[in-house]
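One protein chain is absent from this view; the other protein chains keep their places.
Right, chain A next:
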């Protein structure tokens, strides 16, 4: 059923359709020439270019095995486009079963009889589907010799493509015949451009899905594909300007690696109630208990009660002063205490998870709030331009904002990294870097959010630029150190232990702890408490005790809630919005 045109039809199609996009940009990540083979490079392909690549592959194989390209497409798809596997099977295996497995008629054995009308056929054939009689040249079919009229084929293929979203796995119309319809047959039979377009798209989709060196740009409605020479978890930037991690498609998530991030995200989504709780933007001042609303990304809070004005940290509710030098808000204190009983250990595991997830979620939330900041700064820039602050200075400001976003993102992912990290000396250095980055980030956030005024002078703007550069510098330091650690295998991760310990308490968390008043719980659960691992052998014993523990714990929580209630009524409710300094 495929005609003589089959070989050049690819070329003609590709030429016409690829005119829209002619872009194939190559980016180089690292420098010198001798590093060439280690270089991570990528290119952006349009869907048409992906189609071309696919056809190229088919033609290369065609040159060797001389199976018609349209059938090769089915065969290669059957081998998930793994050429090595295909050749292996083709040359070393039983060829008859190869075609059978791929749901094809063995094209090497059948001398293809022309299906489109021969002498032996009656002049009028009846189509088994529409029950109409047709001259033989209207009747057509695949190599399996099941023949139907062209209209029925058209309707069948259109329904499979448009309705079922099928492409490479559409079989013959006859009942119990599993011979697959090839590309060329579809293209010859279908006239409607919309259907052809969809069919091509579906074919490209399945191709990209099989090729691990190809990945769709995840940006909504972007139809580009990124191709790499070597699969790595490196940032790639699409022509639509969206940047993402090639390894997993998420936004760039240094310093944590793809697999741990996936684990972490799953954990956080399993615990989505925590997340909802963290989205609450109101907490109590740790000193006077006034309600403080957070309306910006900065975590340096100042109580808005004029008689209090306590400076505190939104994340840990500790005094802000201390964050600058000795107090370590980012470090979870794991104390070695074999003396802990099971209950205390489970509480410690819970504390550890909350400690890191609170920080992760907080930076995520800050990132969202800082998107608003973007608008504020832009408005201020406009006003500055009116007041003739030079353009260079406002460009600097935009750059500072950009740095702030980058640093927030790195900070956020650094907590996912830290959660799984086993304590060692390198870990201490990491935590110091993390703390420095955090302090620097909060500084710049605070400045952009609260202190930036339209009458800023050049000296002040330069100072901001310096803070931002310092911040970016701290970020690079942290990433550099982590990457060095990966290279020298200094990092040890505690993925499994952390999982089993926490998972067993998931239901517990849901049933009890999360019913806590959000503001109160932060002080109850997040106070760093001694933490230590539970040995594997104790796991079974734990399971037996779980029920008891759970009951005891719920009792305890109920007691806390009671006392909380009375305390609250004593204090009374005052709601004071946090005012900007």
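The rule is simple: a contact is a pair of C-beta atoms (placed from the backbone, for glycine too) under 8 Å apart; a residue touches a chain by one contact, two chains touch by 3 or more; residues count from 1.
The rule we apply is simple: contacts and distances are computed from a predicted model.
As stated in its UniProt record, the chain not included in the shown complex is "UBE2N", which appears among "NEDD8-activating enzyme E1 regulatory subunit", "Methyltransferase domain-domain-containing protein", "UBE2N" or "Dihydroxyacetone phosphate acyltransferase". Between the chain not shown and the residues A:156, A:470 or A:493, the one that touches is A:156. Shown as candidates are A:83, A:129 or A:252; the residue that touches the absent chain is A:129. Residues of chain A that touch the chain left out of view are 128-132, 146, 148, 152, 155-156, 159, 173-177.
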